[in-house]
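Take a look at the structure below.
Removed from the display is one protein chain of the complex; every other protein chain stays in position.
Let's turn to chain A:
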Amino acid sequence: GPREARGKWEPQDHDVQSCNYWRHCSIDGNICDCSGGSLTTCPPGTKLATASWVASCYNPTDGQSYLIAYRDCCGANVSGRCPCLNTEGELPVYRPEFGNDIIWCFGAEDDAMTYHCTISPIVGKAS
C-alpha cells in the first residue's frame, strides 16, 4: 500500500504494484505494471525513454542496495493507476540525476514527452 505520510520507508519484496515495493524507493508517478507494462517494460502503445533518474534502493531480501534507473513510458496520458511518490535520496532539480519531478521522457521514440508511467529496472549494484 501507499507509505504513510512522513513515515519511514519500509521496503518489501512481494508486491510490485504496491508503492513500498523496494525498487520504487524514489518513484514519482505511476507503476507501469498497473497499466499493461511490467516492472521493467512499458505498456503497449507507449514509448520507452532512454534517459533516467536514479536511486539506490535497499533490497530487504538479499540485504543489498541496487541502483535503479527509473525510466518513463511516454506518449500517453497519465495512467492514473497505482500512483506513488517516494523520495529516498531524492535531490533538488540542480542535482537532476537524482531529481524525480522531471519528466524523464528524453530519448523516447517520436519525441514522446507526455508522462504515462515509470518502470524500475536495476542497472547495477550500489554501495
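To be clear about the criterion, a residue touches a chain if its C-beta (ideal position, glycine included) is under 8 Å from a C-beta of that chain, and two chains touch if they have at least 3 such contacts; residues count from 1.
One rule holds for everything that comes next: contacts and distances are computed from a predicted model.
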Item to check | Undisplayed chain, where the name is taken from the UniProt record, one of "Methylamine dehydrogenase heavy chain", "Dissimilatory sulfite reductase alpha subunit", "Ring-1,2-phenylacetyl-CoA epoxidase subunit PaaC" or "Cytochrome ubiquinol oxidase subunit I" | outcome: "Methylamine dehydrogenase heavy chain"
Checklist outcome for this item: Residues of chain A touching the missing chain are 5-9, 28-29, 75-78, 80, 83, 85, 87-96, 101-103, 105-106, 110-116
